[in-house]
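Below: one structure, written as structure tokens.
Just one protein chain is left out here, and the rest sit where they should.
Note that the chains take the letters A and B in the order they are written out, and that residue 1 is the start of every chain.
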Amino acid sequence: MLLASEAVASPFPLLTALVLLPLVGACVVAALPRRRPEITRLVGLLFTVGTGALSIYLLAKFRAGEAGYQFESKHEWIPSWGAGWHVGIDGISLFMVVLSGILFPLALVAVKPHHNEKAYYAWLLVLEAGVIGSFVSLDLLLFFLFFEVVLVPMYFLIGGWGYDKRIYAATKFFVFTVAGSALMLVAMVATAALYNKEYGRYTFDLVELTTGGSLPYRSARLLFLAFAVAFAVKVPLVPFHTWLPDAHTQAPTAGSVILAGVMLKLGTYGLIRFGIELFPEASHHYRHGLMVLAVIGIIYGAICATMQTDLKRLVAYSSVAHLGFIVLGTFALTTTSGNGAVLQMVNHGVSTGALFLMVGMIYERRHTRQISELTGLQKVAPIFAGAFTLVMLSSIGVPGLNGFVGEFLILLGSFRTARWYVVVATVGVILAALYLLWAYQCVFHGEPDEANKTFPELKLSEGLVLLPFAVLIVVCGIYPKPMLDRIEPSMTRILQRVEAEVPNFVNPDSADATEGEGH
Amino acid sequence: MLAVQTTPTWYLVLAAVVFAIGAVGVLIRRNPIIMFMCVELMLNAVNLSFVALSKALDDIAGQTVVFFVLVVAAAEVVVGLGIVVALLRRQPGATADDVATMKG
Partner (left out) sequence: MLQMVWLIPALPLLGFVLLLLVGPRLGEPNSGRLATLMAASSFGVTVAMFFALLNREPEEREYVKTLFTWIPAGNLTVDFGFLADPLSITMALFVTGIGTLIHLYAIGYMHGDPKFSKFFLYLNLFVFSMLMLVLGSNMLVTFLGWEGVGTCSYFLISFWHTRDSAATAGKKAFVTNRVGDWGFMVAMFFTFQALGNLDYLHLKENAHSLSNTTAAAIALFLFIGAAGKSAQLPLYIWLPDAMEGPTPVSALIHAATMVTAGVFLMTRAASVLHVVPEIGTVIAIVGALTALFAATVAVAQNDIKKVLAYSTISQLGYMFLAVGSGAYVAAIFHMVTHAFFKALMFLGSGSVIHGMHNEQDMRRMGMLRKLMPVTAITFIIGWLAIAGVPPFSGFWSKDEILLGAWGKSPVLWAVGLVTALLTAYYMTRQVIMVFFGDARWESHAEEHGAHGDFKPHESPWIMLAPLVVLAGLAAVGGGLNLPFTHGTKLLEQWLEPVVGEFEHHSSVTAGGKFGLAIAATVASLIGIAVAYSIYEKKRRPAIEPEILARGWRYDEVISSFMGGPGRKLFEVTALADAKVVDGLVNKIGNDTQDIGNIIRKIQTGYVRQYAAGIGIGAVLLLVWFVSRGVL
């Protein structure tokens, strides 16, 4: 295994560079003089764009059709515990990294903080390093490290640059997540310890843990539950979701974009990587529990979204619903639905990120997010309304746009192993139209009143920020094949592990023939 | 000539006495500087017992620990004195109990 990974290791440690670049950027920004905010902005931008460019390069260099990890690099860190700097990506994490690489510069360039620019940009860069680090880690301890590193900058971003109830929201966010990850840390240590008991050596290395041999089912199931709770908080699954609306509403716009676009994906990504891949049997055993929570989340999130009076809270609750789809697709354990889930992670990041950006723009102009105080904006700002419409339709899941493909694959694939969950979950598609169109009607339709009459039209600079989102929304909706080609082998590989561990489980997509009739 | 054989017990008893002096000092004095000195006394009493036992048991590890304690003590003094100076500058003649106002 070691030999193999060395053989494919690229000469230049791309992934390590990808993690370190923003970190270096953060240090540089921190060292800049406080009085020159425009320089910090420029430097911050430079580093995020550099990271973004590197992630795109990664995408170009990634060999499609391969299931295993690529760009691996492995160094010792704490050899006696078997923990190391082991990074690598497969088709699943690839898109998470690229998504982060793209979203960060856009979020950074879209919004200017109103005070203390230096700290703001430094924290954003630390956040980026943490997020990318989490996605590329192939070592449990390393993953945990990055997973926790992510919390700190987010805490300060919400607490420092948020709105009126920011401290409450930031604390809630932090405590929720840390409570979950405490369980995860215990589970990680226990995993290594149990592995040592079975196979006589300590290791935190994911690849070794998954290829070396499996743990006894009873303990593996407990460990899985601990991991699952940590990720369920992060996703968030109902009933662990209440931190999300608060955090989203109080976070500065860039924070919301990153939170929805990338950080929630840490949860769903974790469920795939450290749930299904690490504990295939346990994942299969508990799949119904997770799918039930997912379906509840889809309906419940949508219903709550319908009743919100604050635009940002509405979008936040819609995230709960969308993330429910992702979890459903993940635990339906078919290649189709798994592909859809990964695709949906990216798509949700793009469309919800854009939605938060636009809500932020509305707030900048009107200093309110209350739906009741906004009206008739389409008349005064038709281009703005048009852009919002596109993003909204993508979020509703209109075919031809990105939101549909993931959702459809999730539902179609899950239908084969979890028919009735899907029939209920599909109702969420109706509700999505209900709450978004209702909000759209209130905010954009009608005759503008005095306060909204002077609502400024979309500026060129804002349009340029939204343009990449628009392009992604359309392109991913019409031609998702390149993405699916890269995701599928990795998804199949992970599900093969489930097949190997669970005797009576068959991934319907790996069976050649259709299932025929009668059930 | 009264030749007294010094056994480790002597050193240990001395260490215990010094430690007790230090401990009592910390408890009954309110001047922060004096309290510091008493803490130093306690630390050095422990050091003494370490060295004595190290010699008696012929184990170098005890002496190694002494170095650690010295370093920690030095660090502690640096931080502690810093706090004390800051405190006295703000409120001349302050006692350790006055710091209680800092609790939240």
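The definition used in the following text is that contacts are C-beta pairs under 8 Å (C-beta built on N, C-alpha and C of every residue); 3 or more make two chains touch, one makes a residue touch a chain.
Small disclaimer: the values here were computed from a predicted structure and weren't measured.
Visitor: Looking at A:334, A:351, A:452 or A:490, which makes contact with the chain not pictured?
Guide: That would be A:334, which touches the missing chain.
Visitor: So one chain is hidden, and I want to know which residue out of A:422, A:458 or A:498 touches that hidden chain in the complete assembly.
Guide: From the options A:422, A:458 or A:498, the contact with the absent chain belongs to A:422.
Visitor: For the full complex, which residue in A:117, A:139 or A:488 touches the chain that was left out?
Guide: From the options A:117, A:139 or A:488, the contact with the absent chain belongs to A:488.
Visitor: Out of A:47, A:95, A:227 or A:444, which touches the unshown chain?
Guide: Considering all chains, including the one not shown, the answer is A:444.
Visitor: List the residues of chain B that touch the chain left out of this view.
Guide: Here the touching residues of chain B are 23, 26-28, 30, 35, 96-97, 99-104.
Visitor: Please identify, in ascending order, the residues of chain A that touch the omitted chain?
Guide: Against the missing chain, chain A presents residues 172, 175-176, 238-239, 241-243, 300, 303-304, 306-308, 334-336, 339-340, 376, 378-379, 382, 393, 398-400, 404-405, 408-409, 411-413, 415-416, 419, 422-423, 426-427, 429-430, 433-434, 437-438, 441, 444-447, 478-481, 484-485, 488, 508-509, 512-518.
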